[in-house]
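Let's look at chain A:
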Amino acid sequence: MNKTAKIVVGIVVVVLVIFGLSSMSKKSGTDSETVKIGFMGPLSGDTANIGQNAQAAIAIAVDEINNAGGVLGKNVEVIYEDDGCSGATAANAVSKLINTDKVVAILGAACSGATLGAAPIAEAAKVPMLSYCSTNPTVSQAGDYIFRNVPSDFFQANYAANYLMGKGMKNVALLTSKDDWGDGLKKAFTDAFTKAGGVIVSSDSFDPASKDLKAQLTTIKGMNVDAVYFAGYTDPSIAGLKQAHDLGIKAQFFGADAWDDTKIWSELGTLGDGAMFTVVGTNSSADFKAKMKAKLGKDDLIYCSNYAYDGLKILAAAINKADSVSKTAVKDALSKIKYTGGVGSAEVMFDNNGDPTTAAYIIKRALGGKLTEVSQ
Partner candidate 1 sequence: MITWQIILYILYAGVLYSLLVIGFGFILRSVKFFNVAYGGAFLVGGYMMFLFYRVLVISFIPAIFLSLFISGLYLFLSHKFIFSFLINRKANNFVLLIASFGFLTATSSVLGMIFGSQATIIARRLSDIHSLNIFGGTLNIVEALAIIIIFTLICIFAFIYFKTHFGRVIRAVEDDSEVAELVGIPKGKIFSQLFFIGGALAGLGGIIQGLNVGIVPASGLLFMLPVIVISVLGGIRSFWGGIIGAFILAIAQKLTVVFFGGSWEQAVPFVILIIVLLVRPEGILKK
Partner candidate 2 sequence: MKNILETKELIKSFGGVHAVDHLSVNIQEGQITGLVGPNGSGKTTLINLLSGFSLHDGGSVFFGGAERKKITPWENQIYNITRTFQQIKLFDQMSVLDNILVIITERNPFLALFERHSKYHISQAEDILKQVDLFEKRFHNAGELSYGQKKLLEIGRVLAMDTKIILFDEPFAGLFPEIIKKIENIIKALKQEGKTIVLVEHNMNIIRNLCDHLIVMDAGKLLAEGHPEKVLTERVVLEAYLGE
């Protein structure tokens, strides 16, 4: 590599760096004819399906809002950022949304880890942030500017514990994913179930990246428990339920909201029969389901999308109510808002922690690859 080659490489490098830096500043020109709202969700990694699904719902919501005259007479523009379901990337993304795109409010994130990572930065910059899917209990204390329209796992675990006790399943084994979501549910369920008089026979966990739960399930099989509280995301759940079927475990498998993903049941088919899980109730209107099917090309609706759709509508309503784009005004309007008619929960009001006051849960059961709602 003689002298000239070094110079050529040098020039190429400098051009790339300048391009990198300039393209950043170009983007931050503040054109004020739109109201900018930031969106954060997992668009890559193993929970990418949740993010992409929510992105489709938001596209529908934006069109509906803008067709109805937008917000404060201006159109709503949503800027999508990938948080990769991790705290660090989320912090990076939220800093870009707040500082470069100067968004008025942020809709995100889905994974609790991402929300927890981004929350302190949004709180410091006093930008209201509404999470549409983070159910981890610690998000409640994340700050005054941090809201969420989905209830915390605390409620979900209580609901599941009481349901199982109601069905007379006293001995339960826990099998939870080793991440913030899984551990949050484990702690909440253990407290709720022991308080309700149940017995936690064993409490094991698995590495979210590994799909091999055979050893854990074998130990559970030896304990002949009434039910197994199995908190896992899509991939480990498919593998786990399949392996449980291989082992012939008869216990009732009970999961959490991540099981509301049709891919699990279409893959498992009849192997998933009998599995139940709690999920936040949604009253998706037929119109909303149709639009989603059109947008996605398949009727693969994840409940987070309902809450993302509502979330954007709530933020738009709050900005209208605050009648200004000042972030603090929007935050105050948000805390006092009363939103009805959403596809998520029928009525949304926030308590002083920024959590929804009501939490309507339903239980779904899998049969032949299809999900049916179970009446309480």
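Per the selection procedure, all candidates are chains of the complex that A comes from, given by their letters.
For the reader, a short list of remarks on this structure follows.
In this section, contacts are C-beta pairs under 8 Å (C-beta built on N, C-alpha and C of every residue); 3 or more make two chains touch, one makes a residue touch a chain; residues count from 1.
Because the structure is a prediction, the values reported are computed rather than measured.
Within this complex, the numbered candidate that touches chain A among 1 or 2 is 1. Contact residues of chain A toward candidate 1 in the complex are 44-46, 48-49, 178, 204-207, 209-216, 218-219, 221-222, 234-235, 238-239, 242, 245-248, 263, 267-271.
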